[in-house]
Structure formats: structure tokens, C-alpha cells
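Certain chains of the assembly are absent from this excerpt, and the rest are unmoved.
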Amino acid sequence: MSHNSFGTLFRVTTWGESHGPAIGCVIDGTPPLLDLSESDIQPWLDARRPGTSRFVTQRQETDQVRILSGTYEGQTTGTPISLMIENVDQRSKDYSAIAETFRPGHADYTYHSKYGIRDPRGGGRASARETACRVAAGAVARKVLGPDITIRGALRQVGEHRVSDMDWDWDAVGDNIFHCPDPAMAVVWEDYLDGIRKAGSSVGAVVEIHASGVPAGWGAPVYGKLDGDLAAGMMSINAVKGVEIGAGFGAAGLRGEDAADEMLPGNDGPGFSANHNGGVLGGISSGQDIIVRFVVKATSSILIPRRSIDTAGGATEVVTKGRHDPCVGIRAVPVGEAMMACILADQMLRHRAQMG
Amino acid sequence: MSHNSFGTLFRVTTWGESHGPAIGCVIDGTPPLLDLSESDIQPWLDARRPGTSRFVTQRQETDQVRILSGTYEGQTTGTPISLMIENVDQRSKDYSAIAETFRPGHADYTYHSKYGIRDPRGGGRASARETACRVAAGAVARKVLGPDITIRGALRQVGEHRVSDMDWDWDAVGDNIFHCPDPAMAVVWEDYLDGIRKAGSSVGAVVEIHASGVPAGWGAPVYGKLDGDLAAGMMSINAVKGVEIGAGFGAAGLRGEDAADEMLPGNDGPGFSANHNGGVLGGISSGQDIIVRFVVKATSSILIPRRSIDTAGGATEVVTKGRHDPCVGIRAVPVGEAMMACILADQMLRHRAQMG
């Protein structure tokens, strides 16, 4: 498989560096006759856009998307959809210092080790700017999925502060800058993150994504599992270090009689006593909500000096001045939603292929 | 991509049902001139084999592997390697009852929903028996990787009982039936699992896999990330509900100055102050140990009755009599090692392709 593509039938290929002229993606396999114009994509990009609060990077990007192919008179034609977003705020500062230093916790050293060359401007290809393309593709994927499938994301945890199931309210998510489903916790986070920010530090977070309305039967054994795709997709998001489905790592402590979601007769498909399996059994959807969680580590672009080495191997120190994200997990919420949408769209098409 | 294949260049395709005549796999892309005979594969299968202690299923399978193609006079030829394991202990009992009932927590219902037909004997394709093929493929992958890369696995946690880093001793893993790296904890688990077993129940576990000797530079942005492949691969193992790299979900609570592994000058590549990133940065190996953890849920094949429905939608109750695994996590250790080996072999070949 190509390194910079994902999906089998709904297939997304992204390209571009943080400070190049533009970033973009090509989406292949979209069914025809779906209404699609820039205005269907732009709102999702706006939700991910940097510079919207003091808790996310202050880089100013308008993230205006342009459809270059694949539609005719406002409808998809079934041919590849090319989307492009020009980079506006590249700040052509002097990168010579950063070019010779490996920032700890970043991909500088590993890119250098692999390729012997790297674009040091803003992290190059390893920049989270790439995720704008995922969000744009996700908007197209939602069109493929149609109105019966709802994808929602929220921030489950910031630092050690975790929202409990009991306090979870989807309706609250849009009311705060954190995508927090618990208004009380949003206040806690604001105060907590102000402290982190003022200390020039950063902190990790956990994002949770739900998909409702997915019928039973999507996914495929054994290496085409729906949860396998979700694991790969979420892990490929910048700074993600773990992915779990349903009860996730909590399942270690559950006994068999608790872990299995009992099945009950129902009028419209079976009922379930719980959803520890996150809507996936044997890699195939059960009709319950698909529930995925992933952890985003703290960015290491902070004001606190860290020890590192330069390209010559000598000791040095790294401090990242200027704009940075105290909690990159916040902006990962729409990215996780988009990945869920793309993966479901792909599995929907794969299911339809085999089952008619 | 094909549903039952994984890997791009070192590509494994598995086939077979739990109670069919045989299971097997085809491994494509193996470099030629590697020494390979059945005796290179059999020991790894023996380590995964059922029936070896009272804590794993009592199904009796000899798991004798046979190489059907791809070698000549004891060496690989570069052509596809076909491996076959005959099923011996299929116990041809009456499956008519189980065929009409969906076992909760299993893939019975989802397979039925997707395909409208399923092989009910022993779980059919969804059986963990499929993992024998992964283990066999992993033995070939280790040949590809060569002696400089060491892959080791252990059980990190059973139920709520977790081995701490402090007590971790790789040398202890082979001394107990649990792959437990802490002799004292092994005693705790034995007692604990005897209780679980006698209660007719089961419990979850966490498996941890390390790979040492992987050079910096393997993996690829953005959707060919090494950790993306690991996430997909481990999640595809039966009963796995989460995967994490390095600090994993613990990274949520770490601040930027703690999460980033500082770099230090070294004689043979850089040193690192820690390994919170589990040996992967930006999807590319850093030269540190690759560290992956995954959680295996408790099997729902237990003696305790659970509510369920039958294929007609009516209420019923399910009890699994006879052999079962009180902790399927135990046998998942060699499977996790094998997946690590296969994924690294594939990434090694992919790296070599692009970099020469």
C-alpha cells in the first residue's frame, strides 16, 4: 500500500508540507450523484482551524478549500476528487537553527535517520497541518454515509481530569471551546490549561468518537476488521499513542460475565445489556454505537528547555518560542470524527461490494 | 486490500475454519536464500498450542505444520510459502443447538448479520485457532529480520493484577505458565485464576511486546506508520479491545516536559532519557525498543449462564460447557510476538525499497 493513502474503496491520498505552497488530498472511489461543493467541506475545516482560542496554536490559516476535480454542476461524478488548501501563514522566518537541531519528542530525528533529508519548516510533512486534509476528506465521507449515520466526538480527558460517563452530555459539547461533554469539567479544564499554558508547558488528552446508526454487518474478518481499521486510522493521527474500542483497556479487569454484552429480543434488531465491545464483535459492527477512544500526548514544543542533540550529534538545548498548542487533543476531536467517517465510508462500500 | 491478508511486501494471507479439515497461510514476498524448514516453525506453534496447562483450553491439537511450497533444499526461493496445519481434534459433536443461538460477546450475531450464513462449529472463521497461522508466519518473519532483532513478549496484567516496571524481569518469563515477568506475581495469578476457573468464569489481560535492535528509520509517514501497522495488527487479534505504544493512555496525564524523551549524545546513535514514545516518533522507529501493549477481553465462553437470543429473535440462555480458556490473554503472548515480527519484516522490506 502507498504510504500516504488510506482506505481500500473510499481511498484518500494526502500530500503537502506545513510550509509548502499548499496541502491537499485526492479522494478516489466516491459514489456519483452526491451533492458536493466547497460549502459542504468548509465548516468542518473551520472547526479544526488553528487560532480560535488561547488554548490552541495561534497560527493564522484561513484553510479555504478548493475542489479541483471530481464534481460537475455541484454533484460528484465518481471520478477522483482533488481538494487543495493553500498555506497562507507560513512565516518565512529563519529556519537554519531548527534545521540543525532535533526537537525531542518530534519526528525530526526519525525523518533525518530515514531519509537523510527533511523539510524543517514547521515540521514539514510531520506537521499536524496534514490533518486538515483528513477533515476535508471526512466531509466527503459523511456525504457517502448519508444522514442516517451520526458521528460525534468529544474530549474525554485533559491531563488527569476525566469526564465520567455519568456526567456525559452530548448537547454540551458545542457550548465550550474544548468539545467537553460536561460543563462543569469544562470550567476545570479552562483553569487547569491556563496554568499549563502560563507555565509554558503542555499536557495530553483523550478523545472519544461515537458513530450511531451503523447497521449490523459492516467490517470483515480477519485483517479487514472494522476495529482494525479504526486502530490504524486513529493511531496515524499526529501524537496519538493508543487506541481503544468500547471498554478498551478497562476490559482487562472485567470478568467474562461482565465483559460480554448480553443480547435481548428487540423490535428493531436485538437489544444489548451494555456496550463493552464498542459496537464491534469479531471485527464486524453489531448495530450498537461504534465507540473509539484515543490518547494524544502533550506536544513537546514548549517553552521549557529540553536537552537534545544537533545533526552533528553534539549536545544542545531546545526551547520552542512563539505559538504552540497547550493541549493538541482539543483540535484532534474533529480529526478523529473525520477518520471515523472515512473508515465507515470505506467499510460501507466494501460491505456493499461483497453483499450487494 | 484483501480482507484476510496483511502486510504490503511481506504479505500473509490466512484461511481456514476452526473445525474444517485444515487451516493455513500463504506468505508472499519472503527474500530468497533463508534457511527454512518445518523445524524452524514448529517450536513457535508449540508455544501457542492449546492444552498445555489448566488455564488454557483443553482442545488437543498437535499443530503440526507442513511447508507445501516456496522452499527448495531447505532454503526459501522467493516464491510464495504455503503452510498448512491439519485440524485434528474437531470433536464432531452436535452443533445444531449452537447453530441457532448467538453467543453473547462472540461474533456469532455479527457474522450472521453480515453473511446470512456462518460455520457454527467452534466459532468457524472467528475462532482464535486462526492465530496459529499468524504464529507460523511470525516464525518466517523472524528469519527475514535476522538475529540482530529480538522480539519478546510477556503478560503485563491479569484481571486487576498488574506487574510493575520495577518488578519486570525478562528472564523470568520462561519460568512460568503465564509468560509472567515477575515470579511473585505469577504466584498471585495462579491463585487468582484458579478461583476464576472454578467459578466457571474468565478474565481479561494485558500483553506487552518489545522489539530490540530495530534501527532508526523504519516506518513511513503518514498512513504507513510503523505504529499504525502495529495498532491494526494487534487489534486484529481475537478479543483485543485496545492497543497502545510506549506510555500509551498514560500519556494523557504527562506534561510536555515529561512526555518528550530527551536526546543525549551517544557513541552509537543518540541516547534517550526515557522511552515514553515506545520507540516510534512520527511513525518511524527511533532506534529505541519498540514497545506495544494490547488488552485481551475475557472470553464469554463461560459456565455462567448469560441471556441471549436465537436466530429467530427469541430469548434464550447460553452456557458454554466443556473446555474453555479462563484467560485467553496467556496464549495471546506468542501471537503478539508473531504480529510484531511480521509487521517489522514488512516495514524492513518497505524501508529497503525506498532507501536502497
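A and B are the chain letters, set down in written order, and residue numbers restart from 1 in every chain.
Please note the rule applied: a contact is a pair of C-beta atoms (placed from the backbone, for glycine too) under 8 Å apart; a residue touches a chain by one contact, two chains touch by 3 or more.
Model, not experiment: these values are computed from the prediction.
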Practice item. Please report the number of identical subunits in the complete assembly described by this file, where 2 are shown. Key: 4
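Keep in mind that, in the parts below, only the chains that are shown with their structure count from here on.
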Point to revise | Superposition rotation for chain A onto chain B, Cα-based, multiple of 5° | key: 180
Revision key, fill the gap. Distance in whole angstrom between the CA centres of chain A and chain B is 26
Point to revise | For the chain B and chain A complex, residues of the former touching the latter | key: 1-6, 8, 14, 102, 104-107, 109-111, 113-115, 125-126, 130, 157-160, 196, 201-206, 215-225, 227-236, 238, 241-249, 251-266, 270, 273, 276-278, 280-287, 295-302, 304, 306-309, 313-315, 329, 350-351, 355
